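The structure that follows is given in the form of structure tokens.
One protein chain omitted, others in place.
Residue numbering begins at 1 within each chain, and the chains themselves are lettered A, B and C in the order written.
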Amino acid sequence: MNSWGDIFRVTIWGESHGAQVGVSIDGVPAGIALCEEEFTADLDRRRAGAAGTTPRKEGDVPHIVSGLYNGHTTGSPLTIEFVNENTRSGDYKNLISHPRPSHADWVAQKKWNGYNDPRGGGHFSGRITLGLVAAGVVAKKILGQSVEFSTEITEIGSERNKEKFAEIIEQARMAQDSVGGVVECRVKGVDVGLGEPFFDSAESLIAHLLFSVPAVKGVEFGDGFEVARKRGSQNNDCIISAEGQTATNHAGGIVGGITNGNEIVVRAAVKPTPSISCEQQTYNFESGSVEPLVIKGRHDVCITLRAAVVIESAIAIALAELKLRA
Amino acid sequence: MNSWGDIFRVTIWGESHGAQVGVSIDGVPAGIALCEEEFTADLDRRRAGAAGTTPRKEGDVPHIVSGLYNGHTTGSPLTIEFVNENTRSGDYKNLISHPRPSHADWVAQKKWNGYNDPRGGGHFSGRITLGLVAAGVVAKKILGQSVEFSTEITEIGSERNKEKFAEIIEQARMAQDSVGGVVECRVKGVDVGLGEPFFDSAESLIAHLLFSVPAVKGVEFGDGFEVARKRGSQNNDCIISAEGQTATNHAGGIVGGITNGNEIVVRAAVKPTPSISCEQQTYNFESGSVEPLVIKGRHDVCITLRAAVVIESAIAIALAELKLRA
Amino acid sequence: MNSWGDIFRVTIWGESHGAQVGVSIDGVPAGIALCEEEFTADLDRRRAGAAGTTPRKEGDVPHIVSGLYNGHTTGSPLTIEFVNENTRSGDYKNLISHPRPSHADWVAQKKWNGYNDPRGGGHFSGRITLGLVAAGVVAKKILGQSVEFSTEITEIGSERNKEKFAEIIEQARMAQDSVGGVVECRVKGVDVGLGEPFFDSAESLIAHLLFSVPAVKGVEFGDGFEVARKRGSQNNDCIISAEGQTATNHAGGIVGGITNGNEIVVRAAVKPTPSISCEQQTYNFESGSVEPLVIKGRHDVCITLRAAVVIESAIAIALAELKLRA
Partner (left out) sequence: MNSWGDIFRVTIWGESHGAQVGVSIDGVPAGIALCEEEFTADLDRRRAGAAGTTPRKEGDVPHIVSGLYNGHTTGSPLTIEFVNENTRSGDYKNLISHPRPSHADWVAQKKWNGYNDPRGGGHFSGRITLGLVAAGVVAKKILGQSVEFSTEITEIGSERNKEKFAEIIEQARMAQDSVGGVVECRVKGVDVGLGEPFFDSAESLIAHLLFSVPAVKGVEFGDGFEVARKRGSQNNDCIISAEGQTATNHAGGIVGGITNGNEIVVRAAVKPTPSISCEQQTYNFESGSVEPLVIKGRHDVCITLRAAVVIESAIAIALAELKLRA
């Protein structure tokens, strides 16, 4: 479904080439000072334009159409909309008969009997994440200034040296290809005790939202998959203070599904953009045979660059929900 | 919270040393033939006793107390209970003043103001997963015989050669230590079209449940974190048949959050059991200083062995929910 | 919260004098033919202008901004917005210090610490029901043409003779007063078997939505409160055909919380508009004493007239949810 959260409930809508994309956020406490300018910083981080991102540029201007009065949230749903501009719908029939590999084109047709909006990926477009970023801004205000997010791209391709990222991306671009990456988000200052076992562990809620973000194929906390390669004596985090501080943080700040006050550490693996310019051999449902496909148009070579803030926003939303439940 | 699912709703309860653990499953279609014996196979896979598992053995006998009539499900909640036996409660005061590293002992105290049941981990005990395995059996019946689960442990410690797993575990046991692992679950025969974007992608629902399972610290689909190290041309799965079969399956059977009919491939990283017999230095809240802690009692050296069927069950539950929604 | 439904999920937002009111409807099956004109009939029934209704007239033009493509629903959220026009915000400070009797003015201030939007009732304005009516139109399309709604006002004041309703309303208007009424909705052609006991009986879902409609203070099914005055032999509905037709319909088409295929009969009591022009004695929080209050502006003398279609829409939404669950 297109809403998430029991207390801080985020509802999104829109298609890439429809009239607008938007988000309505329910459960926002009344009295939070907010203005449209406060969305700028995070929206800019998501915006196209940097090396490795699509040249399509849009205003991405948020319009708050409900839930704000005299510069403060009212306790009623806060609704934020973004008008779609600069769409080149062109001809999408090709996507239907000859769907792009590793895109949702074919499954969407099957699921909705061909009635899905195929233009620009429709509801599967990364453009939908504008609403997620907007909700993340609100979530951060709920969490308060003592909660600090630090988000970095730790890998692109198989490279972990940040200084070489631009080069890796340029090589992929030259090859008419794309490249994946890993985003790591660290969150300081989170209260002890967030998380609602059994089913709503802090990890469950965060992962639920992260796997909603298009292109995420893996999520791990703390040492993540490395825990499998360790012994208990290497992985255990001994407590060293009355506040619960641990000597190490292999758990990434979550134990038994509950935050323990140490830094939350989450990583998400982002796949290489499936839209690539080089030729691919894939099934044509009209002709009934595998045929070469060349995807035209503007694409992100490395969507990880823009996904970072989306991932951070998703984590913020999950933490806001958990905080408001506590 | 302790219930999950909108249509196939699983509610669990119980503590390790309380009267019982149980599960009530709502949304089970009427008319499914079912008997208590059908739970045996999966419950046995979860049972203690093998090398690397705790010597505590219990009947683990499921009692169906509602929702079954004349050998068939009735459409009303199906409730299954397990009586707790063989509990040695002993003295748990020590856990309160000197909580075990990387266990929920301390966060649970903080969250519930010291009112949580600390005996045997209380509600955080792996024993709670009995209900999850029982629900998984029901979920598999809903999915039907055409859906096949194949679950394997692919890593223990840093070892991937299965023939050496027993040795790795024995070494950890001798060292009074524990060891982590990776469980991989493959599911064949899943319908095309399961998954409810934006927020309820197939990956989101599966990951939500997997991160409820104690000890899981990472979840990935298909190539998972490896996608970060690849180019689009290496990661894309080209379609080769009218049924949507793909030449490769880097996506693990899920594209755009929706199943594409190819094999679903999920991996979960399971941390080494935090209960280890060797001495640890951790904070004593009574004395106010870091002190040595020795954990007594029976522990699993490699909980991954027993977690495999729990992980498979969690995936089955998520797929049953998705199937009933479709 | 401002969303309702597990499968057919309606999310509403907006304030009377904000930028817009809107609704996003999730879970709409793909492939339903729909256009903005189809909303006209029901929106007109809700529109102001008749005798007994407020003279404020607005376009009430629905703008579909997502979820529609090529004249059909896509399976993605269907979002419909209404621009607010013709608002005379004026001075609402008076409402804060001297809140109107039987309005939400005072409770809203208390609940949201004075941050609620007070203009025109803010989020409590009947204008929010535009979204409900729009969702009702979509719900009716899901229910299909075999389901027929027949909605009537059966009482105004203590009068049950429809020919005298206009007179009763005019008398109230002349007295600078308002008057209440009863709306009865009958629904033919509903499938047998809708309703999800224990908690989601057909009556529970319908009543939940009806009591969301501002001004509704009572809901009854079939003979309703009259059942209290009868014996079982007078109230029982004997079945007379293989299709479950009953000789009488005291139950209003719902037995054991489940529809039985007979006509559904629901009545809702609508209170007299609390905004009346005659002077009232009520507490002034600024002065700290009970003082006369005269409410200015445009009011509905008999909101029942406009509420009828809202009540019908709420019932349609509940039935659509139940149908999609079945």
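The rule is short, and it goes like this: a contact is a pair of C-beta atoms (placed from the backbone, for glycine too) under 8 Å apart; a residue touches a chain by one contact, two chains touch by 3 or more.
In this text, all values refer to a predicted model and were calculated from it rather than measured experimentally.
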Check: If the hidden chain were put back, which of C:Phe8, C:Phe39, C:Phe124 or C:Phe149 would touch it?
Finding: C:Phe124
Item checked: Option from C:Leu130, C:Val219, C:Ile264 or C:Ala316 whose C-beta touches the chain left out -> C:Val219
Item checked: Hidden partner chain, residues of chain C it touches -> 1-4, 10, 12, 99, 101-104, 106-108, 110-111, 123-124, 128, 155-158, 172, 175, 177-182, 192-193, 195-201, 203-205, 207-212, 214, 216-242, 244, 246, 250-252, 255-260, 269-276, 278, 280-283, 285, 288, 290, 304
Note to self: Applying the definition given at the start, please give the residues of chain B touching the unseen chain.
What the structure shows: 1-3, 9, 11-15, 18-22, 24, 26-27, 30-31, 63-67, 69, 72-77, 79, 81, 111-113, 115-117, 119, 122-123
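One rule holds in what follows: only the chains that are shown with their structure count from here on.
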Next item on the list: For chain B and chain C, let me know how many angstrom lie between their CA-based centres, rounded off.
Entry: 45
Next item on the list: Determine the centre-to-centre distance between chain A and chain B, using the mean Cα coordinates as centres, and give it in whole Å.
Entry: 26
Next item on the list: Measure off the straight-line distance from the CA centroid of chain A to the CA centroid of chain C, and report it in whole Å.
Entry: 37
Notebook entry, point to check: At which residue positions does chain C touch at least two other chains?
Noted result: none
